[in-house]
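For this view, one protein chain was removed and the others were kept in their places.
The first chain written gets the first letter, and so on, giving A and B; residue counts start at 1 in each chain.
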Amino acid sequence: MDEPIMAVEGLTVKYGSHIGCKEVCFDLYPGEVLGIVGESGSGKTTLLNALHGRLEPSHGTVKYRTRMGGMDDIHAMGEPQRRLLMRTDWAYVHQNPRDGLRMAVSAGANIGERLMGVGWRHYGRIRDNAVGWLEDVEIDTERVDDSPATFSGGMQQRLQIARNLVTNPRLVFMDEPTGGLDVSVQARLLDLIRTLVAEKGLSVVIVTHDLAVARLLSHRLMVMKSGEVVEQGLTDQILDDPQHPYSQLLVSSILQI
Amino acid sequence: MTTENDIYNFAYLDEQTKKMIRRAIFKAIAIPGYQVPFASREMPMPYGWGTGGIQVTATILCPSDRLKVIDQGSDDTTNAVSIRRFFAKTANVETTTKTEQATIIQTRHRIPETALREDQTLVYQVPIPEPLRFLEPREVETRKMHALEEYGLMHVKLYEDISRHGAIATTYAYPTQVNGRYMTDPSPIPKFDNPKMDQMPALQLFGAGREKRIYAIPPYTDVRSLDFEDHPFEVQQWESACALCGDDQSFLDEVILDDRGERMFVCSDSHHCQTRQEQGFHGSQMPENHAGGLQEKHDG
Partner (left out) sequence: MQEMLITEKLCKSFTLHVQNGTEIPVFENVEMRLEKGECVALTGASGAGKSTFMRMIYANYRSQSGSINIRHGEDWVDMVAASPHRILEVRRKTLGYVSQFLRVIPRTPTLDIVAEPLRLRGEDAAEARQRAAVMLERLNVPETLWSLSPMTFSGGEQQRVNIARGFIANYPVMLLDEPTASLDQVNRQVVLDLIDEAKARGAAILGIFHDQSARAAVCDREFDITSFKVATDA
């Protein structure tokens, strides 16, 4: 019987009297992709930040199954341990690749950073690894020494993904990873994420306002409105037979081509 | 009897300030390589002229000390001369250009070629004390990285060097790890000098005036220069020897001689070079009138 990799209970974040997110509960299983959908300001990003420890919750717990097998409360563990998770076991893909990349160093160094962070000290091997990852994310390997500033938006986003996945994390957080990209670039990126997630058995929490992205990538969905989860369930359930008025409104707002 | 010097306290700084700086120095010595914040004072010269080093020197200076000040290895540049005069005037201490005779050596950008002893203290002037600053601009973040020993970023800098230049091209301010713990900027000394820091018998103190940080490497402390397994740390080498003293082991400066690009390499450590010349060593361009007499005595 497989066990959840992350268990969230009653997670609430308050900004003063304002509710960031309220009483969020879910279990995330290995290999599962959970989509969080909702309009801007619905608390998606707040929730994401509370999940990976960047925001301290007002109450509730986020437990994570470490490689040792135990369930550790990520807000109770020390910052060193959380930061270690953040650069080994977890990954965070920002909407804007510039927030997740080091623009001043080459693509290879961007990918190699996490490896060096966990003690790799052999330049040749680090570089070989970086080249391998460029191939995996469909970036010309000739560009390993180029600065990401010379890359297109789609390439930067793919580089950010490579940089994050190089240490074989088990849990990936993504905040609107395809936002701000052209539709054709988006399709390629989605395909890449989908393939990597399936091949590497990643667990993913992905925030998006794009229901097509949610449909394509996620197994399960949580619909958020004003900080509350109004509905959660299987992705196809929510998109094909939404129950809550707000979910129905969201689904009926999709433009048909 | 009131002299001009009595207007100021001994060595310029007041005793309260010295106490404060001494506390920072003690703490720095207790935690090798850790940057201790201190309340840097305004000094009668601008930042960038070594105000951090001067405050450290002023604090540890005693009337019995003999002070040497070097800038890029040289005793006679404006910066070195003015700092030496400053202390001659405000502390009335003896000054010297001879490395082996000095008890305190304040330096900018070099470590003397002459090996230092336990009874000597080397004071570095430091412009940017934070070695991680190059890649991480946030102070809060770099402090956390030090606290948690997250030093992967330092290797990113070296990686970048190799990918761009085929070798680690960082030649000065080459990052070191002190006592197996703190990532420490050796100040902008050439990496040629890095090996001298390791297990040095003398106490090494670092003062950054503008950045308000003091750090230290106590005597006989491990100082390791970072590298990769397949790109080990190496010091730079020259094809020629010093044109004046013929030394092929010391750190050389390139000197342009004329508008046609004629140049020569000479020791950066002026005292070292002069000592060798006095001992009779000579290089290819040593002026003949100097060479003549000495050559016979010491040739070979």
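One rule holds in what follows: a residue touches a chain if its C-beta (ideal position, glycine included) is under 8 Å from a C-beta of that chain, and two chains touch if they have at least 3 such contacts.
None of these values were measured; they are calculated from a predicted model.
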| item | value |
| --- | --- |
| Displayed partners of the chain not shown (whole complex) | A |
| Residue among A:98, A:188 or A:209 touching the omitted chain | A:188 |
| Missing-chain contacts mapped onto chain A | 27, 29, 32, 187-188, 190-191, 194, 198, 216, 219-220, 232-234, 236-237, 240-241, 243-245, 248-249, 252 |
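Keep in mind that, in the parts below, only the chains that are shown with their structure count from here on.
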| item | value |
| --- | --- |
| Rounded Å distance between chain A and chain B, as computed from the means of their C-alpha atoms | 47 |
| Residues of chain B defined as touching chain A within the complex | 135, 144, 148, 150, 152-153, 155-157, 159-160, 162-164, 227-231 |
| In the complex with chain B, residue positions of chain A that touch it | 79-80, 83, 87, 102, 104-106, 108-109, 112-118, 121-124, 126-127, 144-145 |
